[in-house]
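The following block contains the structure, expressed as structure tokens.
Only a single protein chain was left out; the remaining protein chains are all shown in position.
Here is subunit A:
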Amino acid sequence: MHKEFSPEPDAEKSFRVPDKGNIQRRKRCGEFLGRSAAFLAAALVVLLTMSIIYFIGSKGLATFTAHGVRVTEFLFSTQWWPDRPLEEGGPAVGSLTFILGSLLVSLLAVAVSAPLSVVVAVFMVEIAPVWGQRVLQPAIEILAGIPSVVYGYVGLSLLVPFIRNYLGGEGFSVLAGFIVLSIMILPTIISVSTDSLRALPPQWKEAALALGSTRWQTIRLVLVPAARSGLITAVVLGLARAFGEALAVQMVIGNTRTIPHSLLDPTITLTSAITMDMGYTIMGSLWNSALWSMGLILLLMSFLFIMVIRVVVRGGMVR
């Protein structure tokens, strides 16, 4: 019995047998392997991004290089006859209608969504933090989790008939498109705005209140201006999401290739053109290439949005 308690001399010896150098080497080897694996995974993200840019770029530019369409014509002409034979005026791939449709719908969506989102964000941070945390936070997470096709379907089966019956027109319209989008981008704008308002130092608010400002004055004159760069970031992110959304918009916008004259007119967007026609056009044809060019526009727009955010954030930090 006694023996079990005392460390056996053999055991002690065998414990010391692997020399320190060996363990050290194995450790260093494991460290090296782990570090390399982590780096490779991160490098893969860069590689992936580069290849997306390269492949979408080269396919998108084929319209201008292989098919010889002028860039200005593609961007600023509304003449879209990709399948018209040469003798009837030739194929033309002016995409202005699509570009305008995308811009119009997403800007309107942001115009509706941004003020409401900032109001809700301020509410969650300043007016009723506990209530905001318990009720609104989960609500916004659920809103963010609803798939875009479901937004589109609710738009199609509820909003479109409503507009048709009560406001007139076909129902499929710019109005339906931007309402659906404005609800879709609410959670994005709200959550980023909330983060930036939460990050403000509490002393600023306290100082403003101590100087005799009301809560509204504090919010309007101190907190919102101070969180400005974060709020702008939030809005730009919302705009980016609205601009790139495909199916929800495609389901309610009507997809007619006309420039709308009122909110009740249907129109078409870049994303819905790609969604509908990509499967029915032959790879490499002019029509197909034009669709890839539209994809390239979407890609470039998302770069633009990232750049805007970077500039805004940097400006915010300097201040």
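Here, a contact is a pair of C-beta atoms (placed from the backbone, for glycine too) under 8 Å apart; a residue touches a chain by one contact, two chains touch by 3 or more; residues count from 1.
The rule is short, and it goes like this: contacts and distances are computed from a predicted model.
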Hidden subunit of the complex - UniProt protein name among "Phosphate transport system permease protein PstA", "Anti-sigma factor antagonist", "TIGR02186 family protein" or "ABC-transporter": "Phosphate transport system permease protein PstA"
Omitted-chain contact residue, chosen from A:L75, A:A111 or A:A128: A:A128
Residue in contact with the excluded chain [from A:V119, A:L200 or A:L263]: A:V119
Hidden partner chain, touching residue among A:G68, A:P85 or A:G279: A:G279
Contact residue for the chain not shown (choose from A:V149, A:L200 or A:L263): A:V149
Interface residues of subunit A (partner: the chain not displayed): 27-28, 30-31, 33-35, 37-46, 48-52, 55-56, 59, 116, 119-120, 122-124, 127-128, 132, 135-136, 138-143, 145-154, 156-158, 183, 186, 190, 214-217, 219-220, 237, 240, 243-247, 250-251, 271, 274-276, 278-279, 283, 292, 295, 298-299, 302-303, 305-306
